[in-house]
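With one protein chain withheld, the remaining protein chains of the complex are depicted in position.
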Amino acid sequence: MIVFLQNLVNALQWGSFYALIALGYSMVYSILMLFNFAHGDIFMVGSYIGFGVSMALIALASWGAVALPNWLILVLTILISMFLTSFVGVIVERVGYRPLRNAPRASAAITGLMIGIILETGNLALLGARRVSFPSLIATATYDLGGVFVTNKKIMIVLVSLLLALALHQFVRRTKWGMAMRAMAFDFAVVPLMGVPLNRMIALTFALGSALAAAAGILFGIAYPVLDPYMGILFGWKAFVAAILGGRGSVMGATLAGFLLGFTEIFVAMIFPSTLRDLIAYSIILLILTVRPHGFFGEPYSARLRL
Amino acid sequence: MAGEIWKPYSRVPLLGWFFGALVAVTLERLAGAPIARFVGLQKIPVLFGFSDMLKTPVLVPNVILYLLIVYVVPAAVATRLGVSPANGIAAALYRLPMAVTAAVHLALLYAILHVWAGISDYRVLVLRLTLIAVMLTLSLNVINGYMGEFSCSHPGFMALGAYCASVLTIGLFVDAQLFGAASLPPALGRFLFPLALILGGLVASVGALFVAIPSFRTRGDYLAIISLAFMFIVKSLIENLEFVRGPRGLSGHPDWADLPTVFLWTVLCVWSINNFVRSTIGKALNAVRDNEMAADAMTVDTRKTKIAAFLFGAFWAGIAGGLFAHVMRYVNPGNFGIQNLAEVLAMVYFGGLNSVYGSIVGAVSISLLGEALRPLEIFKWIIIPLLLILVMIFRPTGLIAFRDLDVANLLKPKTKPGGEG
Partner (left out) sequence: MTVPLLQVRNLSHDFGGLRAVRGYNLEIGSGQIRGLIGPNGAGKTTIFNLITGIYKPGEGEILLNGEKINGLPPHRIASMGVSRTFQNLLLWRHMTVLEHVKMAHYSKIRYGWFGAFFGTPGRHREEAEIEGKAVHLLDRMGIRHLADQVVLNLPYGAQRRVEMARALATEPSILLLDEPTAGMNPEELEQVMEIIRRVHGEFRLSILLIEHRMKVVMELCETVQTLDFGAVIAEGTPEEIQNNPRVIDAYLGRERAD
């Protein structure tokens, strides 16, 4: 039982990353009917930007210019990186996807793939092959809850993820931009006729998705400090699968599916040898998709950005 | 004035171009080294001088001079001089059965490649890998272009073919600690190699059922995911199979995938796929792609069509995989992951969907570009993706999409202007 709960905690953390990244996929898909294959690499970029920002803030603090307690550095890092990475997303959209707005979707998908490769290679070119390590901003404190060991980091990661998902939910539900996004999901062509600036809304969608991916990247850096230019590939594709599993365009579905994927991987690793983890997780997913092709909350083409 | 120079070249039949090329590569073989030294290069540039130009930009004029002296001028002159006899021979061949005409042209093409590659092992390797790339690209085009799916399972098909063929050849013919002593004498090997490849192709086809059958109910994005999952599953499966040494990979393949072998398989692949897509049964792939409901209403068995496309495409991917393993004489699961997927997708979409010409162009371009840009190391992976993005923006379906390859047309003699040409 204890082992189960312990793994549950790990699964929640693992699932948080998938959920945050899957949200970005889902949002873009619901509006543009397009999977942004560069999204996983934006997660990677966000992580590295977080690294850069946090190092800069630490340097700033150490020069005595400003007194910055570690927790403040962390908060600032998250906020600033989310902000900066959202620009990366917007640029990707402007350069890669906007010219292909009317092209077959496969071509746009390929473009996304290529942009992802450029991001990875760019990282390698700029920083070389050496791995960078995310600075430790939180002293690890472990709590013993009846035999189950939970670190403060894990709690923070899960909480922050849920918070962000909730914030997104509220944004889409309550603000006028969110309303515009939902309208675009229903009927793309009509929205500009209603006076909504189409390009700006699309840019906003990419910005939000990228910001969430950046958050995931920083949280990931906190949990697993060693960064890698190819970290986006592994996470990106799996989160992509989670987005589909959740039903394309469903924000709640993507979140749920992200956590489900996390659970599946952790619990599979608990039972089977770890090398079989991917194999079994993917097979389960394949099975689910064969039986229920539209995912949990998805529907063929009608309702899209549903909550 | 420029028109005067180009006009005679519009009358050159394929045979004429081949003749010109043959003259050029023969010249290089016979006198390449001294000519290279003459223009200031240390030795014959292996891949049209790209690596020399990139490593030492000051040599660019020397390389260009070399290319002009050895390739461009001799080929141009020989082609120009040989127009009439070429047309004559082409016409004579054209009267014979198509199989004979085609065989002669292919033999000539092979001669060109053989002579060109004779200079260095590197060239032979590049050529073989490029031919394999052609097979991969064309077989993927059958599924993604002709039938319009977005299938990510091709690396998985390659892997199945590669490992199956490798297990058979290594297990039966090589005395490895892995499978025990060799069971069959190596002399038998060359004859059973095609069988091993074909078996690999068939295994890949069986694997394709896992993607083809779901394609009955789902299309588009969902099928993409299923095919992606398939790819990951195959890779993971191999990594977990101690029998084939898991992630460490297999090596020690017998050296049977030489240039003539790879060339022959490529020709077979292009020929059979071209036959298929030009037949009405093959065009059914297009009908299913463009409107499945209408195809159903017009007596097309859509399930059979989908299965055929996936199995046929997978078969050739499997064969290409088997050849790849034997060219590199080493294979590991890492060869068949996302990187491979990105490369093969790039080749198909760059070259052009739904087009045999497109696949050949795409495969050759990206392969050669990949090799030529090697000195740039990782920047290669910025230039190639950038190139592809540009093509996607300006020609979303690829450079040469939806173009039929009519063999008869290709081999026809070109009559003088004023008549039909």
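Order of writing sets the chain letters: A and B. Residues in each chain are counted from 1.
As a working rule, contacts are C-beta pairs under 8 Å (C-beta built on N, C-alpha and C of every residue); 3 or more make two chains touch, one makes a residue touch a chain.
Just so it is clear, the structure is predicted and the values come from calculations on it, not from any experiment.
The shown chains contacted by the absent chain are B, with contact judged over the whole complex. Of the candidate positions B:Ser120, B:Thr218 or B:Thr302, contact with the unshown chain belongs to B:Thr302. Of the candidate positions B:Thr130, B:Asn335 or B:Asn354, contact with the hidden chain is made by B:Asn354. When the full complex is taken into account, the listed residue touching the unshown chain is B:Ser272, out of B:Ser251, B:Ser272 or B:Gln339. In the full complex, the hidden chain is touched by chain B at residues 271-272, 275-276, 279-284, 286-287, 289-291, 293-302, 308, 312, 354, 402.
One rule holds in what follows: only the chains that are shown with their structure count from here on.
Listed in rising order, the residues of chain B touching chain A in the complex are 144, 150, 210, 214, 217-218, 221-222, 225-226, 228-230, 232-233, 236-237, 239-240, 246, 338, 342, 345-346, 349, 378-379, 381-382, 385-386, 388-389, 392-393, 396-397. In the complex of the two chains, the chain A residues touching chain B come out as 35, 96, 99-100, 103-104, 106-111, 113-115, 117-118, 120-122, 124-125, 233, 237, 240-241, 244, 248, 275-276, 278-279, 282-283, 285-286, 289-290, 293-294.
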